[in-house]
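Missing here: one protein chain of the complex. Every other protein chain is in place.
Each chain carries a letter (A and B) given by its place in the written order, and its residues are counted from 1.
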Amino acid sequence: MTFGKELKFRFKCLGLLMFCLGVAGCGETKDASSGTKRETIALFTKNQTNPYFETVRVAAKAAAAEQGVDLKNYIPTSNDSIPEQMNQIEDAITSRPSAAVFIPVDAKAMIPGVEKFNAAGIPVVNLIDRADGGQFVSFLGCDDYAVAMNTAKYLLQKMNGKGNVIIIEGQGGSSNNQKRIAGFKKALEEFPNVKVLASQTGNFQRNMALQVTENLLQAHTQIDGILAANDAMALGAIEALDAANRKALVIGMNGTKEAIDAVKTGKLLATGDCDGFLQGCMGTMAAVRHLRNLPVPREVIFPITVFDSTNFKGADVPYEQRMCPKWESIVKD
Amino acid sequence: MARLARIPGVAFLLVLLGIVFGVFAAGFASLPNLLNIGIQSSTLLLLALPMTFIIMTEGLDLSMGAVLGLTGVVLASALVAGNTLIVALAAALGVGLVFGIANGLLVVKLGLPPFVATLGTLGIAQGIALVVTSGESVAGIGPALPRLYASRWVGIPFSILVAIFMYAVFHFLLYHTRFGNYVFAIGGNREALVLAGVPAGFFHVSVYALAGLMTGFAALLLTGRMNSGHPIAAMGMEFDAIAAVIVGGTERQRGNGWLPGTVLGVLAVGVLRNGLNVMALPSSLQVASIGLLLIVALLIDSIRRRRL
Partner (left out) sequence: MKYRLIGVVLIALALGLSSDAFATPSNLLNVLRQASLVFLSASGLTLVIVGAGLDLSVGANLGLSACFAAAAIKATGTLFAGFSAGLACGIIVGLMNGLMVTKLRLPPFIATYGMLWMLYGVNYWYMKGDTIYGFPSEFRSLGSGDLLGIPIPVYLMAIGLLAGGIFTRYTTFGHEVYAIGSNAEAARLSGIPVSSRLILLYTLSGAMAGLAGVIYLARLNSAEAGIGSPLLLPAIAAVLIGGTSLFGGNGGLAGTMIGAIILTLVLNGMNLLGINSNWQPLVTGVIILLAALIDSLTRGHAELRA
C-alpha cells in the first residue's frame, strides 16, 4: 500500500473516531444532568477461580447493599495478572468511583497502580494482602506470614514435634507464596526434631499438588505432615494420600468451604484463615466510613483462626446466609 | 474498492466498539481514557510487530512472553545495581537478542518446527527468570525509568510514542527495504530467494532475532509500568500478540502480511477490554467477549472473501 493511500485510510479512521467522540460528548452531558449518583466502591480481587475471593466479593456486595452504595467488581481475565490489574485500575479511575477497595495481585508491582488512585484523588483501602507502597486510607487484613506460621505450628504441635514433613509451595513469583513459605519455615525453626524431607511447588493448583504429592510419597516412605500453601493444594495432597492409602496430617490456607468440609470429615487437619467474608465486609465498610467522614483506623489486623475440628462451626455457614457484622463490634477504639 | 477489501473485519469491529462504548460507557471517549488505551496496548504492540514478520515467514514465537519476563528482570536488576538506564536497556536488549538468535538458529539451521523450538525456549527463559530471582520481583529500580515512563512529550505519553516510533520503524522495514521484501519472500517463495543468491537463512534468523530485540524494548515499558521486574508478569502475551496479528489480516499460509492490520488487532482487543472495564461488566463476560471478538473478526473476513 503506498504511503498516500495509507494516509487517506488513516484520515478515514480519524474521522470516524471524531464522530464517536461527538456522539459520546452528547452521551456524557446527558449523564451529568441526571442528578447525583450513588457512591460507588470499586473492588479489586485477584481472580475468578479461587472460592476465597468469591467469598470476599459476596461479603462486599452485602456490605455495600447495607450501606446504600454501589459495588463494581474488577477481576483480571487471566488469573492474578499484574498487567491486567494495572489496566483495570486505570479503567476504573475513568468511571470515577468514590473509593476503591484493593487486593493487590503483587505487593511490589502494583505500587504504581495505587499511586494512580492517589493521583486521581480516589481514596483506597488496602484489603487482605498488603501492598508495599502507595497511600492508603487503611489496611485491613492479616499477614499471610503469620497465618502460615500459626497454621504450620498447629500441625507441628499435633505431630508432637517430631517426624517428617513435606512442603507444597505455591506459584513461584507470587508475593503471597513467599510470605507463606517464610511463615512455614519460621514455624519449623521452633521444632528442630521435625525434618523437612522436601519442598516442591504445586503452583497453587490442585492437580499439580496431587501429582507432586504422589511423587513425594514414592520418594519417602514416612511422611507425617504436609504443609500446603493454600487449600486447593492441600485438598490435592489429600487425594494423593487417599489414593496411595497413606496417612498424614495436612494443613492448608484460605478457609474455603471445601476445606472446612474436609476438616469436618477429618481429612484435613486444619486450614488457616482470617475470615474472607469478614474481611470483605470490613474492607467495604471502611471505604464507606471514610467517604462519610467517620473514623477509620490506619490498620485493622484480623485475628487468625486455625480452623480445625473443634472450631470450624463459625466458618461452616454458607456465605449466602451470613451477614456483615457491625463495624463497632469488630473495631473497638 | 480493492483497497477497502484489504481492510480486515477487525477494523469494522474496532469502529463499532468505539461507537458503542462511546455512547454507553461514560468516560470512554474522554482523552485520558483514549490515551490509556494507547498506553495499555503499547507493550503488546511491541511484541505484535515482530510477530507479524515471524508469522509472515510461516513461523511462530511462543517464547516472547517468557523472554519479556526475563529481559524485564535483567533491566530491573541492572538498574538496582546502579547502572544507568542506557546500560540497563542495553543489557536487556542483549539478553533478548540472544534468545531471538537462538530461536532463529533452532528454526532455520536446525530445522525445528517454530512451535516446538519456541516452546522449548519459553521454558528456558521462564526457568532462568525464576531461578535468578528465586521467584521474587525485583524492586528498587530508582527514579530514572519511572520518570521516563511517566513523561509526556507534546502531551503524548512515553509508551505511546515508543509504540508509534516502533511501528514507523517496522513499517519502513517491511515496505521500503530489501529486508522487507525478503520477509515477504521467505514466507511466500523461499526458493526464489535462494536461487537469487540471497542468504535467506541469515534473514530468516534475523526475523526471530528482531523479536528477541523487541522484547528488550517491551521490557522498558513493562518494567516502567510496574516499577519493578517480575519474572512471570508477561506469560501468555505471545498468544495475544499472535491473535492480534492473525486477526489483523496477516495469513500464516501465504506469507501475506499487513502491518497496519496488526495495529488494528492490538487496538481492537485493547478497546474491548478497556470499554468492558469502564462499564464494569462482569469479568466472565469480558473473557467470553474476547473470544467472540476474535472469531467474529475473522468471520467477517471469511464472508467477504466468499462474496468477491
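In the analysis below, a residue touches a chain if its C-beta (ideal position, glycine included) is under 8 Å from a C-beta of that chain, and two chains touch if they have at least 3 such contacts.
Everything quoted here is computed from the prediction, not taken from an experiment.
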item	value
Of B:L106, B:V207 or B:L221, the residue in touch with the unshown chain	B:L106
Among A:Q67, A:S98, A:T201 or A:T271, residue touching the chain not depicted	A:T201
Options B:V131, B:I156, B:V169 or B:L195, residue touching the unrepresented chain	B:V131
Absent-chain interface as seen on chain A, which is shown	48-51, 53-54, 57, 79, 169, 172, 198-201, 203, 205-208, 210-212, 214-216, 218-220, 232, 235-236, 239, 242-243, 256-258, 261
Footprint left on chain B by the chain that the document does not show	66, 106, 108-113, 115-117, 119-128, 130-131, 134-135, 201, 239, 242-243, 246-247, 251-252, 282-295, 298-299, 302, 305-306
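We adopt the following convention: only the chains that are shown with their structure count from here on.
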item	value
Between chain A and chain B, centroid-to-centroid distance (C-alpha), Å	30
Sites on chain A touched by chain B in the complex	1, 5-6, 9, 13, 16-17, 19-21, 23-25, 27-28, 31, 42, 48, 72-78, 81-83, 86-88, 90-92, 94-96, 106, 108-112, 132, 171-175, 177-178
Chain B residues within the chain A interface of the complex	3, 6-7, 11, 15, 18-19, 22-30, 32-33, 36, 39-40, 43, 130, 133-137, 139, 146, 175, 222, 225-228, 230-234, 236-237, 260, 273-274, 277-280, 282-284, 286-287, 290
